[in-house]
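Apart from one protein chain that is not included, each protein chain of the complex appears where it belongs.
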Amino acid sequence: MTGFIILSTFIGLIIVSFAAIIQKKIADSIILFMGVGLGSVVLFYLFKAPDVALTEAVISAGISSLIFLMALKHLGEQK
Amino acid sequence: MITYLGYVFIFWGTIAFLISAVGLIRMPDIYTRMHVGTKSTTMGIILVILGAICIEPSWALKLILLAIFILLTNPLSSSVIARASHKDGATLELDELKKVEK
Amino acid sequence: MFELVTILLLLSMMITLYRFLKGPTLADRVVAFDVMNIMGVSLLILLALYFQRSLYLDIALVFGLIGFLGTTIFGRYIEKGI
Partner (left out) sequence: MNRRKISIKRELPTATLSGFVLSALLILTILNILLQNMPHKIETAGDLLLKLNTTEGVANAVTTVVVYFRGFDTLGEISVLFIASMGIGLMLRSNTKCNIKSESNFMLQTASKILFPVILLFGTYVMIYGHLSPGGGFQGGVIIASGVLLLLISDKAFEVPHSVIVALETFAGVSYVLIGLIGLLVLDTFLGNFLPHDISQMGMLLSGGIIPLIYIIVGIKVGSEMSMIVQNLIKRSDDV
């Protein structure tokens, strides 16, 4: 059962991260990157590494998206 | 016996999640999607937490704390999204009131 | 019983992933991300029940408490407030 969950999480993670690369707007890429963070938390949890999972959850929930969005605003949106 | 009750609770919670996911595809615009996505998942997570309390009664403190956190934060995100998309200029797809005003 | 519940949850996560990938505007993606956050919390609870470790609930607590911050930041970005 655990193997099935790991496999489906892997497939979803690969699809989301591929979609994050090919987006036209950068803000779309950032929200897809947040999805990658969520999937990797579940994956670390399944590999029984709760410390790493907690760190990833804390970082990717709030701080990471703020830093990316602020960098996007500083640089200006490209067409 | 109480374990089976817990699994029944968790089953209905996942049914609520499934309804929410189908509604997220089915609905035409952002306001209805926001409505479907937040109301139904709140009920789903509360049912899952109730089921987990029935299965493992000794974890009740942490799970009730988790339910309180979810009840505090989930309506907040939905209201922020609704206000943001209204300011961004999103419109309703099926607006019945526009016919009345004409 | 556990298998049925988990497969239902993974199925609904997959359906939500469709809206998350396709969504025409940014707000659609943010709503789908919020829904996936809550589904992820319930998946973590189910896995803690499966592994029989109450310590693993801490990660679900973190997601329940500060998982909404990403949604809030993106909402403030969409309304051009931040």
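Letters A, B and C mark the chains in the order given here, with residues in each chain numbered from 1 onward.
Definition applied: a residue touches a chain if its C-beta (ideal position, glycine included) is under 8 Å from a C-beta of that chain, and two chains touch if they have at least 3 such contacts.
Treat the numbers as computed from the prediction; the structure is a model and nothing was measured.
Along subunit B, the points of touch with the absent chain fall at residues 69, 72-73, 75-76, 79-80, 83.
Subunit C residues in contact with the hidden partner, per the touch definition given at the top, are 55-56, 58-59, 61-62, 65-66, 69, 72-73, 76, 79-82.
Listed for subunit A, the residues touching the missing chain in the whole complex are 50-51, 53-55, 58-59, 61-63, 66-67, 70, 73.
To be clear about the criterion, only the chains that are shown with their structure count from here on.
The most centrally placed chain, judged by C-alpha centroids, is C. With centres set at the average Cα position, the gap from subunit A to subunit B is 22 Å.
Shared interface positions of subunit A, i.e. residues touching 2 or more other chains, are not present. Of all residues in subunit C, those that touch two or more other chains are 2, 13, 30, 67, 74. On the subunit C side of its complex with subunit B, the touching residues are 1-2, 4-5, 8-9, 11-13, 15-16, 18-19, 25, 27-28, 30-32, 34-35, 38-39, 41-42, 45-46, 49, 54, 57, 60-61, 64-65, 67-68, 71-72, 74-76, 78-80. If you check the complex, the residues on subunit A that touch subunit C are 1-2, 5, 8, 12, 15-16, 19, 25, 27-28, 31-32, 34-35, 38, 41-42, 45-46, 48, 50, 53-54, 57-58, 60-62, 65-66, 69, 73. Contact residues on subunit B toward subunit C in their complex (touch as defined above): 7, 10-11, 13-15, 17-18, 20-22, 24-25, 30, 33-34, 37-38, 41-42, 44-45, 48-49, 52, 55-56, 58-59, 62-63, 65-66, 69-70, 73-74, 76-78, 80-81, 83-85, 87-88, 90.
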